[in-house]
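The other protein chains are all here in position, but one chain of the complex has been omitted.
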Amino acid sequence: MTDTDARSAGRGFDSAEHQARLAELYRDFEAAGMTPLWLTREGLMPAHPEPRAVPHVWSWADLLPLAARSADLVPVGRGGERRAISLGNPGLTGDPYTTPTLWAAIQYLAPREDAPEHRHSQSAFRFVLEGEGVWTVVDGDPVAMRRGDLLLTPGWAFHGHQNVSDAPMAWLDGLDIPLVAQTDQGFFEFGPDQVRTRATPERSNSERLWGGPGLTPVALAGPRPASPLMAYRWAHTDAALAAQLDLEDEGAAGVMEPGHAAVRYTNPTSGGDALTTMRTEFHRLRAGAGTRPARTSASSVWQVFDGRGSVTLNSLQRDLERGDVIAVPAWTECAFQTGSGLDLFTFSDAPVFEKLHLLRTEVTG
Amino acid sequence: MTDTDARSAGRGFDSAEHQARLAELYRDFEAAGMTPLWLTREGLMPAHPEPRAVPHVWSWADLLPLAARSADLVPVGRGGERRAISLGNPGLTGDPYTTPTLWAAIQYLAPREDAPEHRHSQSAFRFVLEGEGVWTVVDGDPVAMRRGDLLLTPGWAFHGHQNVSDAPMAWLDGLDIPLVAQTDQGFFEFGPDQVRTRATPERSNSERLWGGPGLTPVALAGPRPASPLMAYRWAHTDAALAAQLDLEDEGAAGVMEPGHAAVRYTNPTSGGDALTTMRTEFHRLRAGAGTRPARTSASSVWQVFDGRGSVTLNSLQRDLERGDVIAVPAWTECAFQTGSGLDLFTFSDAPVFEKLHLLRTEVTG
Amino acid sequence: MTDTDARSAGRGFDSAEHQARLAELYRDFEAAGMTPLWLTREGLMPAHPEPRAVPHVWSWADLLPLAARSADLVPVGRGGERRAISLGNPGLTGDPYTTPTLWAAIQYLAPREDAPEHRHSQSAFRFVLEGEGVWTVVDGDPVAMRRGDLLLTPGWAFHGHQNVSDAPMAWLDGLDIPLVAQTDQGFFEFGPDQVRTRATPERSNSERLWGGPGLTPVALAGPRPASPLMAYRWAHTDAALAAQLDLEDEGAAGVMEPGHAAVRYTNPTSGGDALTTMRTEFHRLRAGAGTRPARTSASSVWQVFDGRGSVTLNSLQRDLERGDVIAVPAWTECAFQTGSGLDLFTFSDAPVFEKLHLLRTEVTG
Partner (left out) sequence: MTDTDARSAGRGFDSAEHQARLAELYRDFEAAGMTPLWLTREGLMPAHPEPRAVPHVWSWADLLPLAARSADLVPVGRGGERRAISLGNPGLTGDPYTTPTLWAAIQYLAPREDAPEHRHSQSAFRFVLEGEGVWTVVDGDPVAMRRGDLLLTPGWAFHGHQNVSDAPMAWLDGLDIPLVAQTDQGFFEFGPDQVRTRATPERSNSERLWGGPGLTPVALAGPRPASPLMAYRWAHTDAALAAQLDLEDEGAAGVMEPGHAAVRYTNPTSGGDALTTMRTEFHRLRAGAGTRPARTSASSVWQVFDGRGSVTLNSLQRDLERGDVIAVPAWTECAFQTGSGLDLFTFSDAPVFEKLHLLRTEVTG
């Protein structure tokens, strides 16, 4: 019996007459579209986040063949726009969302296939687990996609993809579709049916302009919401992670915790996250290392880029193989372990809640 | 027939065999928790926001008696916490949300009644249509509530309410409950069962410290996420609106458009919105004036504080009386008109989308 | 003998031949306009600031008669522009500067006299020790000047003054003239010979628009470099200081240290300093109170608004009377004491060095 119940009893609130009047009141509330907080408070305002989304791991070995089968059966084209298949969180029944704010999908282009140009207010990126041969054309700038690269499509930038090779290519797409959909912020526009350039340069214009460390073109200086650098190349990411671990060996600062290196992809015009609504990072665990259990009110998605290990998500423990995709809902205790070393790409909605002063994080282990 | 269909046909994608294989693929997707974007893109990524929430007007004449009836039948106390009844948008079936991000409710305290202290990550405010006699105690600081006042409860501030008068009092509560609930950012903590002070000062400490225009206590200087000023008094709001209309008569700047004055409640430590996730404003239309039809990707709630008029929300037109509450979903064309003058309080989720660089607004009329 | 000398000796650097060659080198440096750091380092880069400016106190009893005499002898008009007489720091010989960055002056308008309009990149304010009857017209907005008020003239705003009364009026002018002069940032433009309006309203338009605590006109929202509020009235300042001391008696936060209340004049659009280059504050010491000795790399000017007390500036101790003006160079230990209570207005260059990450402050007593 809650205090409310107790006081009710004291005031004769448990009489049959009272119950009848109360039932009538609740019917009238319902008719008026009104809902009493005292019946919903616990669900609406829990002591800590109690996500409907659940921790989940998808196996790349399952995802890739399904995506490949769809290439035989479903063309890419105007209307459908993309051969992308989202990973729906089992807890979020009815919605194709990986977490309440994030949408992760496997996208697949058959040899010589194109995806037409469009743009949308949703922010997007591609992370490449394997393969090459596709160029994504972002606002007219062709950007090569290769293993280990992160490629950005900031909100409202036109973009299409083309596979110029004779092999299919698949990658991980990340977008803020659920956040934008649930808050009604989505705008979408079709572009040309064909990508506007067939050029396949090694380096995009954005890399030529913004790819020098700490160098800003004077003509383009000034803060921008999202990064003007469209590609973060694996060679740089790999070198930065290796350097952090080397520095740890040399006794210098750099790693997040023992054996755990990490880089964040950032917007060189502001130093903040590369995209406005999503944080993107790459983490490397040295052989034998693990992360200290922690939880955050951000939700995240992880993909195993290389190595093997395991993840513990609250009470769920799962072994991890290359390509596996992991959904980590808000306030889920999360820890990674590895015997032989583990490379992980991840994205989260942390920037949203940092900007709103809602983000909380705590180390639990 | 979309382009995709057309190309499918060209590649023999309309054969019975193909259909069978496709059906099998879709079953396998479903089993794997995967959803093809090409079947959901239009709903997930519309050309412009297509809210499930609908424009709606609640009559104060309906709300108040229902709230009063609940005072006879339901006590306020630990567990239930508040006698607040939310206005659920008819389009958002199943959820007690006024818009996808905002929660508006009528809260009612019987004579001499208390609401116990608690705190939560949700931001909250009270706007007082009528009455007085309640003090809300925010982090130990008792804040009087009177007609026309806006009272803040920034996220994670302890707060309880007490009615020290012999009359009931009702007011409008605004919170970001839906946003916080759907994104799993909610934390909640119980405080003392009784408000921690029975003092009923005319001015809260926050007003004594922060209520001088442009004056900052040196000892407390520095930016804060939310306003340290807990009360915005009607006398100041009224004077500021009157001044804007007077200045318009004098040919000086100040009004938003002819006959339309408006003030925003702001955080004196940053100049930004008073709360981190909600914009709060008061608008006044001169007799005979109207607002130019416009739409924004923010959603909002309005309450008629005084006067009469009408509102046009897309194709819905409704007359407005004192106390009426209006839900305006994202991208709804909205315009107010009045013959005799109209005073409107409003709150919206605009700061969220401004910070995420998603907000769009356009004048349509 | 420094290390440098010692090593020189070890390398035979003390021979006559060496001395001759060195003398020749120094002559050649001089001819080339070159200066060796090793001869100037100690002066250019001291261990801590060693200002040429000295602590100094000017007596209002001396200043006012001199200003009054000039009214008989020197008109105000185009070219001279202002009857303002600056207080030159005795240490800064040759320059009429109160500190290396600040210019304080007494300005005097005879009855019915005008000062013509002009504008400049220098920021300016007026602080009124006594009197009334003058309106300063800032970008066309007439702003009354009365005892205890702070009136702003942000950089590049046109402004003129008019005395509409039959009594003379004098006040303290503060500008960043030395900073702007020494760094070559000054622009200046003449405006109308006569102030553009003879209106003498109680409240300026800027106060009508921006004078509500925490209220921002929606039509004018957005950050500005300097405050849009041109007048900070004594009644508000006095009330805010009294409230801080009352709150101290009640055991609540607010004062800077025991018995020491202080408010900063701030820009409501940003929460920062009211002017871009100068911090303006008002301090009140309760009877029997004192400030803890402290020093800061900012330089400042203080004026006794009311009460009596004393100031200690390094080894200088001086009694203070109403109107006295005090120059506090950088890194000067400063403390105030009072038996009967002391009210002090002050301005400093702190915002400049805060923005450049150069400001240092330490409590020394």
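Assorted remarks:
All chains are identified by letter, namely A, B and C, in their written order; residue positions are counted from 1 within each chain.
Just so it is clear, a contact is a pair of C-beta atoms (placed from the backbone, for glycine too) under 8 Å apart; a residue touches a chain by one contact, two chains touch by 3 or more.
Just so we're clear, the structure is a prediction, and the values are computed from it rather than from any experiment.
For the chain that does not appear, the touching partners among the shown chains are A, C. Between the chain not shown and the residues A:Tyr108, A:Trp171 or A:Tyr232, the one that touches is A:Tyr232. Checked against the full complex, the one of C:His120, C:Arg208 or C:His236 touching the unshown chain is C:His120.
Here one chain is not drawn; of A:Thr40, A:Ser59, A:Ser270 or A:Asn314, the residue touching it is A:Ser270.
Annotation: of C:Gly140, C:Pro201, C:Pro225 or C:Pro293, C:Pro225 touches the absent chain (contact as defined above). Counting over the whole complex, subunit A has residues 205, 207-221, 223, 227, 229, 232, 236-237, 239-240, 243-244, 246-247, 252-256, 262-271, 274, 281, 283 touching the chain that is not drawn.
Considering the complete assembly, subunit C touches the hidden chain via residues 2-8, 11, 13, 18, 21-22, 25, 28-29, 32-41, 44-51, 53, 56, 58, 62-63, 66, 69-70, 72-90, 96, 100-101, 103, 105, 116, 120-122, 155, 177, 179-189, 193, 225-226, 276-277, 297, 299, 329-331, 349, 352-353, 355-360.
Basically, only the chains that are shown with their structure count from here on.
No other pair of chains shares as many C-beta contacts as A-B.
Among the remaining chains, A is positioned farthest from subunit C, on the basis of C-alpha centroids. Counting every residue number used by either copy at the subunit B-subunit C contact, over half are found in both chains. Per-chain Cα centroids separate subunit A from subunit C by 52 Å.
In terms of their C-alpha centroids, the spacing between subunit B and subunit C amounts to 44 Å. None of the residues of subunit A touches two or more other chains.
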